[in-house]
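A single protein chain has been omitted; all remaining protein chains appear in their positions.
On to chain A.
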Amino acid sequence: MTDQLAGTGTLLRLALRRDRVMMPVWTLLTTLLVVSMPGALGSVYATAAERARAAASMNANSSMRALYGPVFGDSLGALTAWRGGVYAAVLAAVMSLVVVVRHTREEEESGRQELLSAAMVGRRAPLTSALLAALVADAAVALLVAGGLAGQGVRGALALGLAVAGTGLLFACTAAVAAQLTESARAAKGIAAAVLGAAFVLKAAGDAGTGGGRSALTWASPLGWVENVRAFAAERWWVLLLFVGAVAVQAGAAYVLAGRRDLGMSFLPSRPGPAEGRLGTAGALALRLQRGSVLGWSAGFLVAGVVFGGMADGAADLVGDNDRTREIIERMGGQGGPGVLTDAFLATMAGMFGMVAALYAVSAVLRLSGEESGQRAEPLLANAVGRLRWAGGHLAVAFGGSALILLLAGLGLGLGHGRGLGAAIGATLAQLPAVWLIGALAALLYGAVPQYAAAAWAVAGGVLALGWIGPALNLPQAVLNLSPFAHLPRLPGAQALDWAPPTVLTALAVALTAAGLGALRRRDMIA
């Protein structure tokens, strides 16, 4: 047995060393999400009476229950657990599943594990060290959450920290099983993430139908367990045992599966592809390479659109009785008038979709960078393919894909809301000039200074942060105006459309893209 675990400690140190940036950043983000909550909520709901009223209306509103779950108390701690608990658990789960797949299947797929396993490394050491790495990160989350929220009550803080970390560890084990099943790391992450998505949908469906987290569907989901621990509201400690059980069962399954297969092999064989191909142009290749990502984003935006559209009326009712929230929403979404809150909510959602779509645009444009540094562009361009044609294919997918996912988000908003389909689609498509501008900036960076192309992520992230929390922080308008999204018309609900800003943004996007392509044509392919 000890032979089987030989080298676990060394592998664990290697894993922690390789994740020394990603793991702390992710851990802190997860922690901050909940730890910053009491302050934020306290400024919106200052008094116990306000909190009690808010809790009551949240619990009465099925779309809010679907999104955040039931509220179990009116203390700031209980509201924090309600608002942030499940989402922190989702973040911890994503981190954990990425860590585990990264240090198991990805190592095998790349061939690095072969080299390590030829050394003094036991058969069970790679899986064990990956799970321990996830455990280290999740334990850090538990400690930081418990410490950060201790002011709201030590017992509740500990319960919430353990529930969040438990979810992380549970999905680490899900990923450990998935990593035994598939030959590719990407597919293993996909399986584990799909289980996480299904868990969220189960919980949301259960909570939407039944209050108090009592639905069988909610209990079937590990994310439902997070809320049912009832942190800061007469904690139910035994619920944590469910996490322990699920971790034990899945980890056991992963070890059994790992023991029955050879290095690099899997239980789900990878399907063979066609012996002859139909791809014949660089553009078709670009579309083929980005197909999966376009489909994924499309499905996500459509579903999210339906969910947020369904919440529109309920959200408007909710903020109706809170002056501060209403003020924030109005700052983001427009002024006065009857029914304006629903419009303001939809406009805010459309803006959110736009800012997230900018992340898609950046990822799609930077495929070019990945193709070049992955040395796949070089042999491709050694064929009769011009650089402009090659880059143009990927840019067309990026800009066209941005339009498609925004269209679907609008469609979802309209369908979920049940009326105003055209206005909803118009509202999301109105985001397009700003999305394109950020995509075009990525294209320019890639064309002109390819080694710094990743800076486009920082721009898209900065714009997102500015739009998301800027209004709530009362930042001056001049700062908010740095984001291209600040210059777009507020739709639906704008009185008179000013076409000038979208036209200017689109023209700028065209100019930046052209400049990027021009630079690409003149420079060395650095490979």
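Basically, a contact is a pair of C-beta atoms (placed from the backbone, for glycine too) under 8 Å apart; a residue touches a chain by one contact, two chains touch by 3 or more; residues count from 1.
Quick note on the criterion: contacts and distances are computed from a predicted model.
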Per UniProt, the name of the complex member that is left out, chosen from "ABC transmembrane type-1 domain-containing protein", "ABC-2 type transport system ATP-binding protein", "Carrier domain-containing protein" or "Fe-S cluster assembly protein SufD": "ABC-2 type transport system ATP-binding protein"
Touching residue (missing chain; options A:201, A:220, A:380 or A:415): A:380
Touching residue (missing chain; options A:12, A:285, A:438 or A:453): A:285
Chain not shown, touching residues in chain A: 109, 183-184, 186, 270, 272-282, 285, 288-289, 292, 374-376, 378-386, 522, 524-525, 527
